[in-house]
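Here the complex is missing a single protein chain, while all its other protein chains stay put.
Here is chain A:
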Amino acid sequence: MTFPSRIRGGLTRRRFVTGLGAGGLLASLPRTSHAFSSKASSGIIPPMPSDRWDLKIGHTRISLDGKTMHAPTAGGTVPGPILRFKQGDTVSINVTNTLNEPTSIHWHGIRTPSNMDGVPGLSFSGIAPGETFTYRFKLHQSGTYWYHSHSGMQEAMGLYGALVIDPRRPDPNACDRDYVIFLGEWTDVMPDDIVSNLKMQDDYYVFRQRTAASFPKEAREAGSAGAALADRLAWSKMRMAATDIADVSGAIYTYTLNGHAPDMNWSGLFRPGEKVRLRFINGSTMTFFDVRIPGLEMLVVQADGNDIEPVPVDEFRIGVAETYDVIVQPKDERAYAIFAQSEDRTGYARGTLAPREGMIAPLPPMDPRPVRTMVDMGMGNMKPGESMKDMDMSGDMSGMKMDGDMAGMDMHGMDMKGMDMSHMAMPKMEVDDPGPPPINVENQMRAMMPIDRTGSPGDGLENNGRRVLNYKQLRATRPGADLRPPTREIILHLTGNMERYIWGMNGRKFSESGPIRLKLGERVRFTLINDTMMEHPIHLHGLWSELENGQGDYRPYKHTIISQPGSKLSYLVTADTPGMWAYHCHLMYHMDLGMFRTVIVA
């Protein structure tokens, strides 16, 4: 049994302080961490669905891995209680706020009327201290979802939980055992402090940069010292870091599984031969997880609450706010580790599937941390040498801009659907193309040749010898509900300036932008071009995002879509529910620093 989060990253100040204080705190606060092993975060779904739930929002003092926080919680635990509903029911949830500040609960991925979506400013004015707000809506969908606060930084501090909706018809994925696996992070650093630190120093939490000490290893990997040096100089000339994988790392985060730190080892029981359904939810603030269960094949049967044709995999990446349901069938009378390493490999969340309580499975070693490449820079598949001279950090891009009905076509003609549109004389589609984003205070780069990366499992997972899920494999079990072609395409660039820690779209943060207006009933294609070097899990409230991944009418319905760095992807949206909706990156500090838009359907 290792205790990785203590060893890793050396002695940060936080760790130093909490390390000193932990003994005393634990002694004076008997069994505070017990809250984490209480029934609410056991991952066990309530035995029966209900159409009525009460949630009490209050402060709870919680200690985990020596990190104590006076956290806003639902029902006194982190995560909050698992809510179970039945499809077709009209449900009411009474949310009582006992905090001394306003709160809110957003039902992530649930299609509700806009006034029930729980976003202060867009849906309602929030739930005032002492007030009870009753959410009431009809559930048209089924599957695995989650809920979280949309007020201030409450979500980053622990105000979230899982939500399970039973299908009306018999569940094709019914199993002998059914667990929620809620992935998250825990820290005692206040979210505002994290943001403030990132504003002063963007790599504040990154302790795995390229250094003189790591140079010999890079030279070996690159083939020569010259090649390694050239690559370094290229990155440093761009004033960027190839090691920029996650903004906030295991230096302060303890990664959790159902609210359990790795050493607490959450356990789910099974009898050999049983089918076990695991409902993975990434409810973290800033962390992508790469999940596997060594020794077991996982059958991915649901993505973002919607059934898909089963895909057998060894591993999958789950972006912030996504959900995946997998089925495993352990045959042996032994323990299996659920191993979810953070994308930057600074830590992991872990749990165990075992025939008996108290068993421990061996943990695999962590993979090497990914390093960003020219693909992430939006340079397509160019080699580093040739790409650098073409890298446009400030010049004019007007030559690259397409116009008219060809605008849907990818720059280097790879995107066949754009070609088809023009050849088949389909009704002319209106294209809102802002063109390449400006290089300005809020945006430091442009993806010159964004490529389709939906076939890639993501940075750090390519060619790792395992079968890793990618977006192209997601195929819905039934055709989409709206098969009309889109009449409009909205192209959006995801932009940011890591150095100043500003995020936005089209080189503008939220406060400098207008709303995206959709006509009620309109069918729209959203095309996202990622001009940053990071993944962004983009979440559209209230409406489905139907990912165009080559599956035709069986394209998967998602609520959160990862846009990989240097990539271009698109999804279709039917604007069938009127109101004001939030549309944002679900990395919480990206969202709050500007990668957010208001979508108005009217």
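Quick note on the criterion: a residue touches a chain if its C-beta (ideal position, glycine included) is under 8 Å from a C-beta of that chain, and two chains touch if they have at least 3 such contacts; residues count from 1.
The rule is short, and it goes like this: contacts and distances are computed from a predicted model.
The chain not displayed here is annotated in its UniProt record as "Copper resistance protein B", chosen from "Polyketide synthase", "Peptide/nickel transport system ATP-binding protein", "Copper resistance protein B" or "Chemotaxis protein CheW". From the options A:A174, A:A225, A:V441 or A:A481, the residue with contact to the chain not on display is A:V441.
Touching the missing chain, out of A:L139, A:M505 or A:I561, is residue A:M505. Mapped onto chain A, contacts with the missing chain fall at residues 10-14, 16, 119-126, 150, 152, 195-197, 199-201, 204, 207-213, 233, 236-237, 239, 432-435, 438-444, 490, 492, 497, 499-500, 502, 505-506, 508-517, 580, 582, 584, 591-594, 596-598, 600.
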